[in-house]
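Only one protein chain is missing; all other protein chains are in place.
Right after this comes chain A.
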């Protein structure tokens, strides 16, 4: 019976050659390619219309992108965990209105309004987070629900009321017009938030665990990561950032009613996807998301300055989105094919 032997082990096939095509480079650093696209866009448009590069126009682009970029930063935290937060537009709207109420009816000092707005937004984040993390209902459904519920509360609360710039202190409204060392103040809030979130996601254990959860939720459990707590935290952070965005919205536009920020969540999600954050989680950075928002805002401005029918703006945004998703799908397919070939030595 000692004749029992195993079939001779097959020698390992030579490792598939490491191919580095331009496409691999693109996927490694979406940020670099976004900057490239942005540069080409700016050069091309300013050749066609030199007014594009004037200081006032650049300033406007920056101010316009501030709020969407901030929402995109918050959205990134949620999306890397393989979730989505569609309620941010409504949270922004209701917080913007709350900001107006705090000033108009209660004379709350400016710093406290900021803190209040952030906490107010965070409360809605807690609601989203608890339902997603503990009830295990897909976040797409939960936050679609809260999108409408929060907007509904906003309508009920405002009940037709409009708060105007005259109701708010000048010191608050001037945040949108003043400069520090020649740089507008409002975008600084977004930049500070982006840097903080960027460092937390990129360089803290908690941040890396968020990526791990999005990359492989089952493995995250096996690795001992407290998944529910982390996902809850991501939604709270997203809500808090949407709250901050609501306060900035009030400062920028001055006129507040129940429709503030209606539909803005889709711009934020578009920016995140264009910015290379994988919609199924696990990869992408806030820098990419913010650049995505900047690219979309620049395109909008370019279309205005080139006097293109604004109808094209949405079509181009959509095309960019499809391009970004298509690129990701193509890369994933290629990788899968490569892997199957590579593992063929086991047969």
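The definition used in the following text is that a residue touches a chain if its C-beta (ideal position, glycine included) is under 8 Å from a C-beta of that chain, and two chains touch if they have at least 3 such contacts; residues count from 1.
Simple rule for what comes next: contacts and distances are computed from a predicted model.
**Q** What protein name does the UniProt record of the undisplayed chain give, "histidine kinase", "Serine/threonine protein phosphatase PrpC", "Electron transfer flavoprotein subunit beta" or "Sugar ABC transporter ATP-binding protein"?
**A** For the chain missing from the view, the UniProt record says "Sugar ABC transporter ATP-binding protein".
**Q** Of the residues A:57, A:215 or A:262, I need the one that contacts the missing chain.
**A** A:215
**Q** Since one chain isn't shown, list which residues of chain A touch it in the complete complex.
**A** The missing chain touches chain A at positions 1-12, 15, 199, 203-205, 208-209, 211-212, 214-216, 218-225, 278, 282-283, 335, 338-347.
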